[in-house]
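Following: one structure in structure tokens, then a few remarks.
Rather than the whole complex, this shows some of its chains in their spots.
When the chains are written out, they are named A and B in that same order, and each has its own residue count from 1.
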Amino acid sequence: MSGTLADQLRTAKVYDLEQPRFAGMPIYPTHKPGYFYALHRRHRDSYKPETSGPRTGASGSLFMMEHSGTHIDALCHQACGMKLYGDVPVEKVETTAGYLQLGIETVSPLLGRGVLIDVAGWKKQSPLPNKYSISADDLASCSKAHGVEIRTGDVLCVRTGYGSLWHDEAEYLRAAGTAKSGSLWAAERGVIAVGIDNMSCDIPEERDPETGTTLFGHYYLLPQKGIFIIENLNLEELARDRRYEFAFVGIPLKLVGATGSPIRPLAMVAPLS
Amino acid sequence: MSGTLADQLRTAKVYDLEQPRFAGMPIYPTHKPGYFYALHRRHRDSYKPETSGPRTGASGSLFMMEHSGTHIDALCHQACGMKLYGDVPVEKVETTAGYLQLGIETVSPLLGRGVLIDVAGWKKQSPLPNKYSISADDLASCSKAHGVEIRTGDVLCVRTGYGSLWHDEAEYLRAAGTAKSGSLWAAERGVIAVGIDNMSCDIPEERDPETGTTLFGHYYLLPQKGIFIIENLNLEELARDRRYEFAFVGIPLKLVGATGSPIRPLAMVAPLS
């Protein structure tokens, strides 16, 4: 490998892992209405060539929940026993405008190695069955079949195949997700983030008998392990090209105090690799 | 240089060029109210450990203009004679939900070489005087002094020094900006984007006598040359370290039809370079 970092970025093959954002895209009921963009400043409004010259501008306004579309969860998004990650009591850091600690603005860009575990492709069923629960065994067997090792510091991307259903909210919300054992397995590998092509990573209907929690992955990864969750990825193209290992770039916005951020993650592969 | 692209990204020194986003950050009058985030789902709201287990979630809602904070302009943001870039008539592509062509979702991630022209540092006056108009001569002389060449495909970052005044809207809105000659000079170099640490790139009060336009850079770069504009960069740390050449990563969100996107651009330098 040679050339400057800039050269390598410029010439890399880039996979865009973000779903398009539009009013009507799937959204978890808790986060309705999700997303709305309205163009209100129109070019015509300011077009007065005689007095103001030929130039005009247009722009709009955006109303959105931070957990709409492809997004990353901040650590303050989830609590366990009213404690955030690092045993920070919720009450100490919660304000009307967001959190004083562990807000999304504190998250460094995710830059490093990414791996894809294409469960749907490996099982030759894409998408996976509705509410299929991806276990540690699935992840271990599938990554072995791919010949890819998960390492400390990786961003782990799990594919259910539901990313192809982004225009069908009803079906998208019935997606497969990670089982408790899958979340534990990922954490044991030391990944810094788990990304997935569904709405809630976990399967909303599942409840862990041991802890009594729903959304075990949210319960375990964010407040207990400090591992980020990225949802609503589009992993279709990556799977089609069988790219199981890549450079991952995921850059949250610094929305001060917010519990998450929209994100457009990229997977990059050097031209000759 | 060696190692995989992932290794290089992981070990690079990263400069964060985004200003933090919060209600009350500077905003151009046209784009008021700019930004508002409210936390409304609180952890306490769903904390019922006996029946629902120990986990709770929190989240909020965001109201923002797409030209608030550090952001990139889509080509549809500006028109000249009611034509967008490529002579696309505004009327053909304008809808209530944004533009059918040249919306921000059509912009590929900006990945490649970035250069800094630190005009404020070079003139030893940071920030530059209010409304100081940065000319082609300034850019040429300053880049020469830095020993940095601007090449086709670069992202050109111009520093006025006003990035240090992000908490002072009144003063920030009196920032220096690029003169007509500066915008022409940048376009001649073949850059793909011009970034700057002020609100409007151009100086709002300046009007070009030849064309009658205000905001000459907006008039020329976007609808005529297809060159993107990035505003409200934070170039302070980059300037302090005298990093005039770097890998640039700027990834707009795919807000379908929108005229711009918030962005958190990064400048990266390989560890040994």
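Side notes on the structure shown:
Quick note on the criterion: a residue touches a chain if its C-beta (ideal position, glycine included) is under 8 Å from a C-beta of that chain, and two chains touch if they have at least 3 such contacts.
Bear in mind the structure is a predicted one, so any value in this text is a computation, not a measurement.
Whole-complex copy count, one sequence throughout, 2 copies displayed: 4.
The rule is short, and it goes like this: only the chains that are shown with their structure count from here on.
Mean C-alpha positions place chain A and chain B at a centre distance of 24 Å. Across the complex, chain A is touched by residues 1-10, 12, 14, 16, 18-23, 30-31, 37-39, 41-44, 47, 49, 52-67, 76-82, 90, 94-99, 105, 108-109, 111-114, 153, 207-208, 211-215, 218-219, 223, 245-249, 251-260, 262-264, 266, 268-270, 273 of chain B.
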